[in-house]
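With one protein chain held back, the other chains of the complex are shown just where they sit.
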Amino acid sequence: MDTTLALVLILAPLFGFLLNIFFGKQLGKTLSGAIGTFTVIVSFAVTLYFFLNITETNQAIQVKLFDWIAISDFKVDFGFLLDHLSLLWLMFVTGIGALIHLYSISYMHDDENMHKFFAYLNLFVFFMISLVIGSNLLIMFIGWEGVGLCSYLLIGFWYKNQDFNDAAKKAFIMNRIGDLGLLVGIFIVGFVFKTIDFAELKTIVLAGTMNNEMWITIAAIALFIGAAGKSAQIPLYTWLPDAMAGPTPVSALIHAATMVTAGIFMITRLYFLFDLAPLVQDAIAIIGAITSLVAATIALVQTDIKKVLAYSTVSQLGLMFLALGMGAYEIAVFHVITHAFFKACLFLGSGSVIHALHNEQDMRKMGGLRKAMPITFITMLLSSLAISGIFPLAGFWSKDEILMTAFHGNPVLWVIGSLASIFTAFYMFRLMFLTFFNDFRGTEEQKKHLHESPALITFPLIVLAILATVGGLISLPGNSWLNHYLAPFFPNKEHIAHALGQTEYILMAIATVGALVGIGVAYAKYMKQNQVPGADATFTGISKVLYNKYYVDEIYDAIFVKPINALSNFFRDFVEVGLSAFVFGFGKVANELSFQGKKLQTGSIGFYLFIFVIGFCAIISYLFIEL
Amino acid sequence: MDISLLLIILLVGAIATFLAGDKMASKVALFFGLVSLGCTLYLLSLFNAGQNLDLTMAWITKPVISFSLKADGLAFAMLLLNGILTPIIILSSFGNEVKNAKNFYALILFMSFAMAGTFLASDGLLYYIFWELALIPIYFIALIWGNGDAEERKKAVVKFFIYTLAGSLFMLTAFIYLYSKAGSFQLEALYNLDLSADEQLWIFLAFFFAYAVKIPLIPFHTWQANVYQKAPTVGTMLLSGIMLKMGLYSVIRWQLPIAPMAAKEYMNIFIGLGIAGVIYGSIVALRQRDIKKLLAYSSLAHVGLIAAGTYALNLDGFRGAVLQMMAHGFVVVGLFFAAEIIYRRLDTRIISEMGGIRTQAPAFASMFMILVFASISLPSTFNFIGEFTVLYALFQVDMWFAILGGLTIILGAYYMLKLYQHSMLGETNTKIFKDVTFSEGLVMVSIIGVIMFFGFYPKPLTDLITPSLETILLQINR
Amino acid sequence: MTTLIAITGLGVLCLIFEIFNLRKGIIPVTIIGLLATLGLTMSEYGTEASYYNNMIVVNNFSVTFSSLFIILTTFIVAMSHNFYSNHPTKISDFIAIKIFILAGAIAMVSFGNLAMYFLGLEILSIGLYVLAASERLSLRSNEAGMKYFLMGAFASGIVLFGICLVYGAMGSFDVAEIASLSRSAELPAWFFIGVVMIVIGMLFKVAAVPFHFWAPDVYEGSPALTTATMSTLVKVVAMATLFKLLVVLNAEMTYAFQMVIVVLSIASMTVGNIMALRQNNVKRMLAFSGVSHAGFMLMTLLSLSTAAGTLLYYTAAYSLAGIAAFAVILYVCRHNENEDIVNFHGLGKTNPVLAAVLTGALLSMGGIPIFSGFFAKLFLFSNTIESGYLFLVIIAVINSIISIGYYFKLILAMYGKEPNEERTATPVLYYAVAVIAILLNIAIGFFPSLIMDLM
Amino acid sequence: MDNVLNHIGIENYIFLSVILFCIGVFGVLYRRNAIIVFMSIEIMLNAVNLLFVAFSTYHQDANGQVFVFFSMAVAAAEVAVGLAILVAVFRNIGSIDVANLKNLKG
Partner (left out) sequence: MSTVLIIFYVLSAVTLSTAFMTIFSRNPIHSAIYLVICFFSIAGHYLLFNAQFLALVHIIVYSGAIMILLLFTLMLMNLNKEDEVHKPRLTRLGAVFSVLATCGILLSIFLRSKPIMGDYDTTGEDYQSIKVLGKVLLDQDNGFMIPFEFVSVLLLVAMIGAVLLSKKENSAK
């Protein structure tokens, strides 16, 4: 019974994908959209069933289909593991996925290969599910690279435009660099523990019999590189902002809610390994903090609405990694959930704005949309408040928990985190004021068509906004349902409930004040003085550096891409030519010798007889003259 | 009932196609290709049922040379590759009209016969004869039906022939030396012949030179790009799909068991060479203008990794190498066929002149995309299984080998996606590009089918090859 | 003994036919006669006998080689019908000379007495001087004849001197007596010098390196059929005789002598192959290829006791391939004067069968499998390695790689280039000889033990 | 009657015939006139015949001398054929100078 259900859970999106790819054209737009959404809803329903089941029985379900690859040291079989963590993750993946599918039915309505879009979205959901419920590291790796493939397809969905394709290629290659790290991690785990099945791995590591300090640290580093690649942390984050080239639902689903959280899922899944590598945990924390600060600073001056949200995602992910670094896995998961809600809502909101302004993404050409698009405005306002961490909303609870643990762990990181939160508040409300307040800066023709997006777009917005506000309740500092739910997943960790001591209140106060300051400054700058950032060229000094993203792309290009191309040219023109000339050389030498030899054959009989006699002398003297 | 039935079918097929005249030649060839595939499967079923299919027949008495064939798991895997690919390759050539087709198809079947013989032969000299025989047809195919200007092609083809032959002649000297020591060319006799360390080194190097040219490994690969570009697509498919595997198969079957001490002693050098090939091939493939040359260097990279796997001397290395050989065989044939389809319509092989094919031929573009992603070994494709196992084997030797070897998935992604983008995406090309015909589609779909099926369920293959690889491994560590 | 008489009788019969003006019947009768003699020789296989005061010794060695020579001569005689079609009156003289050359060859292979050896050698040489110069009006043939005569006479002088010294040391021409005395302690130094001189004379005949200079010019100059005779029949006869001499005279193979043979073999192989690379006259190319094959065959002298079978196989493979190649060359170059590669352009299209035969012959000479050339080289290399000369085999391997270079130049010309003039109908006899020769070659390739077990 | 060699000794004859042989070789290399070359070849053969007879008396049997007969026959045959070729060459080139038989080369 469970196997069939699990199969339904994973195969529904795949079935949707196949249906749309092959018969998409005949089905027509709405029908293919409907099928796409329906399959995700089916998965959501099955997840719900399993979720309710597991809350009572507290019993993880392990399904084994067939054994897949034969390796001498460990057995790799094709199977699924539905435990607390994966079901929790599935809940918001399929949930938000369904909403976004619904949203994109109308958003992508005027695109001629809309059936392809839904096919790729379904494929993405299929791979995401396999990533989450894979019973061993390799099945997770299938999902891991599968989602990378789908993000490549979806970013480059409008394939006629070459720089979209470049962005897609860059995303895929950057992910692949991370995947190499993950692969090496899998090798180490398989080599040391002789198994890569999560359940067995957990028991072996917790038993602590086969632990080898050095190998675990290297495994942790490798796995973190994989996570950094997928969840866009410092070294490998430049692909996420470029990934905004794809349609907005893609950015919402993949680059906000689901795929980028895969890194955190993996680290949480293998928490027992990271606990044994304290050094690596500190490194994760530091990198997380720095990423969040850097991304926040860049987001301050961005003019493209989706770029701002992209950098905000990178910054929030930084915070989550800060929490993971501190060992507070439940808090990181809590922030993942809340972040999924309000970031998806923000992205969808920005999508509906862009849709209304006929694909205009530059905030400098927006403004005053408050009256024209009330629902979008309210939902985005709620989400912005949530992300800035204002009191009742979800963001406040999850972000403060992270800052609290940061404060207890390492105060410096707490300072960086708070600074990042203040900047978050500032740029979020900068975005709000620029798009929704003061007067409309777009063209007349756009002004005429300004209208609120249809119901299919606004409904998901409303649901997500509600979730963003209510989301915080699942893990209040006092009694956190989430920690309680996840307790069986962390058998060896005693369940720490945050005592609401005196310092906690002060920290909360500081965080709220910081957020209000950020909003105030934004209000003063963009609302009161009605400032609008100038054209690209007018940026000077620090803002120019920030606007150009610290020139990180150019640096990467100079360090990696240019040298490889130069090396390739060098190989192609010199080494290849040289090597083949060397090989041809033998032939030429023989030819040259032969050419000279022909001169020896003079044709005169005297010469031949002369050589005859010389040969005769040589042989006789060699044989008979003993000197 | 023994394994020589397959060889007979292929030989009779070659002769029949030759006599069938130009019109019917391609159909007769396809028929015999499929018959040989059927016969391989039938023999495989017999083999699995435990029947011994070996054949030993005395042939020459003075130096004792016997016509002996041995079919074990490893050989059957290769026969499967040969059996499946030959009809696919023949089917793929239906699109373009071939002048004096009867010779063309007869040579293809004859080459398939010779390669099957190489996989089966268990007598050193018989193996060497089949090894040389396989060289002659590809020489004529590339010479007579090749493209590009005649002078340039001639130079490339002759260089290829002499280069490969030079390598194999040194192998012949090694075989004769072994014969003078062991008294017979039989595989078993050569296996349990205990040679001194430096004798083994010399023999290892003699074999290595022959196989390094054939595989090809780094410094010996200069012939590959030119011949792949100049040869007709069918020739390139035969070369890259099956012929490279003769070299790799022989490393496992002949070179390592006969000279294990040398293999163990210089293992790091040879693995290093293989991995250098991977990185070198990928980087050169980056800036290639001609699609066939790009695919040639990409197969140089893949094959470098396989060779590194074989020289890792552990069960995973062997198993991964054999799986990767088969996977690479299918993928590379598919990719070259895609290049041929593009050539048939746009009449160009230069990547910059292509573009925007996806808008005009979505079906072809998606099939080509699946092949592109299979070649960079996306998980759940057949290549991933092979590559994962090979990289794990390299990891067991040394972590850094695995990491350097792993670079292939990054560099591979880089140039393959670059190829896909410049040829398929972007603005529509001026020339019309009508979508895939039935026969072309059949070929592509069958290749993709094989890749996907073995991607998800490689168990039958691994069970087929594991016992024979274990015996070879026992032989190596004796 | 009967074969020698039969062959001589056949020669005379040929002349008689001329007298009775029955020129049409000469070639068929000769071929039938030769085949009959072949049967006769084969019947003598296995018997060990010596006739007429040990003048003629019949053993396996002489019988097998004689039958090989008879086969080669039948091919050559068959080809001469078309070749001499434009001066019919002299047909009988040519055929007679060829038969007497065969007689000389058989004498050289089955001699029991040095007198018979020397006379056989002289008949062979004089017959060839005549054939080389047979085209009176062509300047090239005259020059070839003159060069061959002068060098040949000089070499015969040295051979005679050698025989004289051997006689001086031993007191008798009979080979059996010489063999028994040759290992006795107190034998004068002249014996070994005599043997060396005879060997040098034969090296000239085989065209080994220091003495090979005559070969390319004479091969190119003399008429194509004579070149065919020289490159196949005469080279094989000379090699067999050299082998037999060293075996029969039982001279003690000192280390220095083996070194000389090794050096000569390497030199011949290398010079032959290197020089052949840039030739564009096909006969000249085959001359140099002959020099390199002489180098290969010299390697058999290093293992005299075991290499008889290998030598027989190698000579059979090489000569049959040579006959097939020359049959095609005769057909392609029968009109035009020079035998440049240009004439072979596009032969693959105009006459695919002959092109295939020539390709087969060249592949066999190059040592590519399924053709007997490959097995010949294989047996040769295994013998040489057993006698401990591994580095010689490595050099031989490198040389066979170089040899592929020029064999494929011709194959490339046939298949790669466009034909420059259409071909008329091929004379049946060339066709038949070419196909039969290459089929024999492949047959030996498939069943090498047919030949190897004879010896 | 005693053996004449008792007085002269076989070595002297060997030296004589070797020197004569070398003069013949010298003639072949030195002169360009074909006739003179033929004559020097005759000298070489005669040198050998002389040695044959010397050895024949040395061994006191007739084999050597019989061989001389054969050698003479061979020399005669050679000269006949040689001159025939020479005449043919002379008719074509008009000279019997060995040096200008040079156009077969390379």
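Descriptive notes on the structure:
As written, the chain order gives the labels A, B, C and D, with residue 1 at the start of each chain.
The working rule: contacts are C-beta pairs under 8 Å (C-beta built on N, C-alpha and C of every residue); 3 or more make two chains touch, one makes a residue touch a chain.
These numbers were taken from a predicted model, which means no experiment stands behind them.
For the chain that does not appear, the touching partners among the shown chains are A, C, D.
For the options C:A6, C:L34, C:M79 or C:A96, the residue in contact with the chain missing from this view is C:A96.
Listed here are the subunit A residues that touch the chain not shown: 606-607, 610, 613-614, 616-617, 620-621, 624-625.
Residues 1-12, 14-16, 18-20, 22-27, 29-33, 35-36, 38-40, 42-43, 46, 49-50, 53-54, 56-58, 60-63, 65-66, 68-70, 72-81, 83-88, 90, 95-97, 99 are the ones on subunit D that touch the missing chain.
Considering the complete assembly, subunit C touches the hidden chain via residues 8, 11, 15, 51-53, 55-56, 87-90, 93-94, 96-97, 100, 103-104, 107, 113, 115-116, 119-120, 122-123, 126-127, 129-130, 133-134, 136-137, 188-190, 193.
Here is the rule we use: only the chains that are shown with their structure count from here on.
With centres computed from CA atoms alone, B is the chain lying nearest the middle of all the protein shown.
Chain pair with the larger contact count among A-D and A-C is A-C, by C-beta pairs in contact. Separating the centre of subunit A from that of subunit C, both taken as means of CA atoms, is a distance of 79 Å. Computed centre separation for the pair subunit B/subunit D is 67 angstrom, with centres defined by C-alpha atoms. Centroid to centroid, with C-alpha atoms defining each point, subunit A and subunit B lie 37 Å apart. Among the residues of subunit B, those in touch with two or more other chains are 162. Counting partner chains per residue, subunit A shows two or more touched chains at residues 587, 598, 601, 603, 605, 609. Contacts from subunit C toward subunit B in the complex involve residues 309, 348, 363, 368-370, 374-375, 378-379, 381-382, 385-386, 390, 393-394, 397-398, 400-401, 404-405, 408, 412, 415-417, 448-449, 452-453. Note for the complex: subunit C touches subunit A at residues 146-147, 150-151, 154-155, 158, 189, 192-193, 196, 200, 204, 209-211, 213-214, 216-217, 254, 256-257, 260, 271, 274-278, 402, 405.
Within the complex formed with subunit C, the residues of subunit D that make contact are 10, 14, 21, 24-25, 28, 34, 37, 41, 44-45, 47-48, 51-52, 54-55, 58-59, 61, 63-64, 66-67, 70-71, 74, 77-78, 81-82, 84-86, 88-89, 91-93, 98, 101, 103-106.
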